[in-house]
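Only one protein chain is missing from this complex, and each of the others stays in its spot.
Going in written order, the chains are labelled A and B, and every chain counts its residues from 1.
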Amino acid sequence: MKSHTRYLTMTIPERMDLLNITADVEAEVRASGVREGLCLVNAMHITASVFINDDEPGLHRDYKKWLEELAPFDPSPERYHHNRTGEDNADAHHKRQIMGREVVVAVTEGRLDFGPWERIFYGEFDGRRPKRILIKIIGE
Amino acid sequence: MKSHTRYLTMTIPERMDLLNITADVEAEVRASGVREGLCLVNAMHITASVFINDDEPGLHRDYKKWLEELAPFDPSPERYHHNRTGEDNADAHHKRQIMGREVVVAVTEGRLDFGPWERIFYGEFDGRRPKRILIKIIGE
Partner (left out) sequence: MKSHTRYLTMTIPERMDLLNITADVEAEVRASGVREGLCLVNAMHITASVFINDDEPGLHRDYKKWLEELAPFDPSPERYHHNRTGEDNADAHHKRQIMGREVVVAVTEGRLDFGPWERIFYGEFDGRRPKRILIKIIGE
């Protein structure tokens, strides 16, 4: 069994943004030499997500608005107890649960085995500082 | 290490519906010959989900109502920017994020290692056309 591990570091200038990282993951699949296996991609920080959806700017705008409705940014300690610790990012911990921590993608014949529109995104909900993503590929 | 890949194609007559695919996945686990490993099952389309929950029609009715409340169908371009592209399925991209893209299930002694009520479902949120599901099993 082969395994391949790589860390990406992201510094997103906005508090919330969604970034297509598919090409980075594809490069690691090629580098791994794995032909048949599984590829895990996860945020290593708990106020960020890795998810698969559509690379369409209107949809990304919709997601940001929707996440803000479901878990509004509010640095005050009234809405979120977490912000009594001195943090202001409780909303980001909630947004991340909606969008998820990780994806697991099949590797088939040496490539990410994707449907027609599947792309991998990094979802940042408390940006403006460096954060890491993990890519782990196992197989043969 | 063994690996086994299979694609299912679903054409759901409704816009939104939930379908039990457990028997299909079990058949592929048997066909794989894997005794100990992992089984990935994912929607290959970004307006559909694969998830694990209860095979109870009342609960499925509840899920559909709840998802409609969290992300209502609205083909107009006012609520969802995504629908300015000519699509009408922005709501489906949101519903899929709640229900998830994929499940990873342990394979133990040649079988899906399930709790008493775990069943695998395909969740369709923009149906009436053929869509694919991927099953990938790796192990020994």
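The rule is short, and it goes like this: contacts are C-beta pairs under 8 Å (C-beta built on N, C-alpha and C of every residue); 3 or more make two chains touch, one makes a residue touch a chain.
Everything numeric in this text was worked out from a predicted model, so none of it was measured.
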| item | value |
| --- | --- |
| Touch with the omitted chain, as defined above, among A:I12, A:I52, A:A106 or A:I138 | A:I138 |
| Interface residues of chain B (partner: the chain not displayed) | 1, 36-38, 51-54, 56-59, 61-63, 66, 70, 98-100, 103-106, 108, 113-118, 138-140 |
| Hidden partner interface residues of chain A, rising order | 1, 3, 5, 38, 40, 42-46, 70-71, 80-85, 90, 93-94, 96-98, 100-102, 104, 131-132, 134, 136, 138 |
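What we mean here is this: only the chains that are shown with their structure count from here on.
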| item | value |
| --- | --- |
| Distance between the centres, which are taken as Cα means, of chain B and chain A, whole angstrom | 20 |
